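My structure is below; once you've seen it, I'll send some questions.
Just one protein chain is left out here, and the rest sit where they should.
Presenting subunit A:
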C-alpha cells in the first residue's frame, strides 16, 4: 500500500522506509558550500554569506521513489586552518559534495585534491559529487564545463554545475546523490520512528478490515 502511494506523494509522508545518510561538503573557502546547503535546506540565498565558523550541521529530507532519504549534512569551513579537522567530518560519510567556483581555476584544483583525499581516506563506497558552483556567473567562467565533466567521468563522480543564487541544479545534485546511495537495511535508521502519517494510514487500513 505504502509502496504504491509513495510516488504520488512528493513530500514523502506515506513512505515507511527511511534511510539516513551522512553527507559532507568540502571545497575551498568562498566557493559557496554554505550557500548551496542554505538553498537546499531553507530555500534561502544571502548575497553576502559570511564565512562558516568550524562546521555547520543541518538536516534535510528528500524523497526518492519509495524511500525517504534523510541527509545529515556537515557544511565544513573551507579555510586552510580547518583542513586538519576534515577527516572528522568525512569519516563514516556515505556521500560528499566537493564544491568549486566556476570562476576560479584555483578552487577547481583544490577540489581535485579533496577528491583524491576522499578516495584515499574516506569509506570506499562513498558517493562523491562534484559541483561547479556560481554557474550564474558563467560570463566570468575560468573552469570549462567540458574540463570538469571529463575529470568527473574519469573519477566516476556525479557532476553538475550549480548556482545557489538562482537555485539551478541545487536540489538536483542532492537528489542525484540520494538516488545513487544504496538503500539497503543497513542505512535504515532504527532510531527514527516510522513516520506518523504512514503509521496512521496502516492503522486506518487495518481498521477497515474489521
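In this section, a residue touches a chain if its C-beta (ideal position, glycine included) is under 8 Å from a C-beta of that chain, and two chains touch if they have at least 3 such contacts; residues count from 1.
Here, contacts and distances are computed from a predicted model.
The unshown chain of the complex is recorded in UniProt as "Vacuolar fusion protein MON1 homolog", chosen from "Protein kinase domain-containing protein", "Ribosomal RNA-processing protein 43", "Transmembrane protein" or "Vacuolar fusion protein MON1 homolog". Here the missing chain is touched by one residue of A:79, A:105 or A:171, and it is A:79. The chain not shown here touches subunit A at positions 29, 34, 37-38, 42, 49-58, 75, 77, 79-81, 85, 88.
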